[in-house]
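To start, the structure itself, in structure tokens.
All protein chains but one are shown at their positions in the complex.
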Amino acid sequence: MPDKRGWTLRETLIVTVLGAVFAVLYLGWVQVWLIAQAIFGPVTMDVVMGFWFVVSIVAASIIRKPGAAFVSEVLAAGVQILLGSPAGLLLLVTGAVQGAGAEVVFAATRWRNYSLPVLMAAGVGAAIFSFIYTWIRFDYGALEPGLLLVMFVLRCLSGAVLGGWLGYVIVEALYRTGALAGLAIDHAKRSAAA
Amino acid sequence: MRRGGAMAEAGRGMLKALNPLGKLVVCFVWLAASVLVFDARFQLAAILIPSLALIVLNRTPPLVVLALMVPFSLFGFGFLTTSVLFRQESDFALRMAGESPLASPAFSAGVTLFLRALACGMISAFFALTTDPGALVRALMVHARLPPRIGYSLFAAMQLVPDLAAEAQQMRYARAMKSGRRLRRLPGPGELVSLVIPLLAFAIRRAGRTAIAMEARGLAPDAPRTITQAPVFRRRDAAFVLVALAALLLCGIAVVVDPAS
Partner (left out) sequence: MLSDPQPPDTSPAAEWREVEVSYPFPKQRAAGPVSLSIGRGERVLLLGPSGSGKSTLLLTLTGLIPGSIPASVDGEIRLFGEDAAKRKAWDWASHVAQYFQDADQTLCGMRVEDELAFPLENRALPEDRIAAHVTCIMQRVGLPDTWRNRRSTTLSGGERQLVALAATLVQDAPLFVADEPTAHLAPEAAGRLHALLTEDGPDRSVLIVDHRLEGLIHSVDRMVVLGRDGSIIAEGHPRNVFRERRDLLISQGIWCPVSCALDAHLSEAGLEPPVAPLSVEEALAHLDPEAAPREDLAKARPAVEAFVAASTPSTSDAASIGPALVELRAAECAPFLGPTVLRDIDLTVHEGEILGVLGANGAGKSTLGLCLSGLLPLKAGRRKGAPGGVAFQRPENQFTGGTVIEEVLSAMPRGMNKAEKAERAARALADWGLAGFELRHPLELSQGQKRKLVLATLTASDRWPLLILDEPMAGLDARGVATLVAEIRMLRDRGRAVAVITHDMDLALRLCPRSIVVGEGKILADGPTRQLMQDCALLKRAGLAEPSCAGAVRWLKRVAAC
């Protein structure tokens, strides 16, 4: 079993690099969202939101150590800012909130369980946290309650599917490329198979 | 004319040479202010000041600045429509029938949200365009005690981003060669999606290699180290912070003193 306590340099680098790659993908997703928003209207944001949680799911299920979900999401936000995301410096706060939402779920399993349901729950956790945050930031209290409910449900669904499930699919595909050899996920899978 | 050119040259150097941390603090304060002060005029000031600074001092072409505004405005436009269409008290249809929508509080709130998105964007753009990411990481390691392992990880991640394009291109070559199909100049959306997993795998492998390279060349978790070319705090950084905060204060006062309109 790899060292449970600290992060190795390789793990630190992997989490930052994941943050960077997903930052690029997130920026691409922003364009998707902007176009969809122009066509389908404002609720689109809640539908597409889940994808912005995916790095924390991927990082956590690869590294399997406390903090991976949170740190990767914050880093992805940081790199997006440097690449010029439309959301600006505030993205750092957004990233921290979303990362914390996912981290809370992993913490509840004491960083031991990374099965698909837990990953989807982490996506929902991030969705709930981010919903509270956008509530405060954009003054959602002034919106109609019915609409709010629809937005909330959509966002949770999006977190579960575009965050949790998609993250699971990505990790499985990555595992098949052999790039994850020697990491915590590899040990878990090998010892499960043995 | 020539004089102006020389001044701009000096200004360009000046913004870039400022300590990134000073800039970071100033930008954060301005951001916080633009989130807290819910006033369209203040937001306008927060858009204009960084844009002008970029155009005049950094000699960013005005067209580039305008182009930068496009995604931010699209972003902001979403807020505008949300608040106009879905404000609870606004009862949009009634108002449309009755009075001019431009005067409605929902609309002006929407405009402010729209401008705020733009303002946040421009402040961030100001930071991004005038700061070398390497210098920022160095400054963080020197002045903010960022552990070198994390600093260098950030550094490596930032250097990776431009390499992703070249790596993706190499993958496209290999695939085109094997499939026998002609390589398109730009990948289509389907091809882009199919490149995501290989690129992620590349990034993870590269992270592993970089970790070995860094450890083999002596990057220790806690040993003392030199940080070369680290940005220092100079008098001009203090001047910059003071000027920027004074400008912020003036804008704030102007809004508070004249709340009528």
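Residue numbering begins at 1 within each chain, and the chains themselves are lettered A and B in the order written.
In this section, a contact is a pair of C-beta atoms (placed from the backbone, for glycine too) under 8 Å apart; a residue touches a chain by one contact, two chains touch by 3 or more.
Quick caveat, the model's predicted, so the values are computed rather than measured.
Participant: Please pick, from B:F127, B:F155 or B:F240, the residue that touches the omitted chain in the full complex.
Facilitator: Candidates B:F127, B:F155 or B:F240; residue touching the omitted chain: B:F155.
Participant: Tell me where the left-out chain touches subunit A, residue by residue.
Facilitator: With respect to the unshown chain, the touching residues of subunit A are 8-10, 176-178, 181-182, 190.
Participant: For subunit B, which positions touch the chain that isn't shown here?
Facilitator: With respect to the unshown chain, the touching residues of subunit B are 134, 152, 155-156, 159-160, 162-163, 165-166, 169-171, 173-178, 180, 182-183, 185, 198, 205-206, 208-220, 223-228.
Convention: only the chains that are shown with their structure count from here on.
Participant: Show me the residue ranges of subunit B that touch subunit A in the complex, using the header's touch definition.
Facilitator: 27-28, 31, 35, 68, 71-72, 74-75, 78-79, 81-83, 85-89, 109, 113, 117, 120-121, 123-125, 127-128, 133, 149-150, 153-154, 156-158, 160-161, 164, 196-208, 210-212, 214-215, 219, 221
Participant: Going by the contact rule set out above, which residues of subunit A touch subunit B in the complex?
Facilitator: Going by the criterion above, the answer is residues 8-10, 12-21, 23-25, 30-31, 34, 37-38, 41-42, 45, 62, 75, 78-79, 81-90, 137-139, 142-144, 147, 170, 173-174, 177-180.
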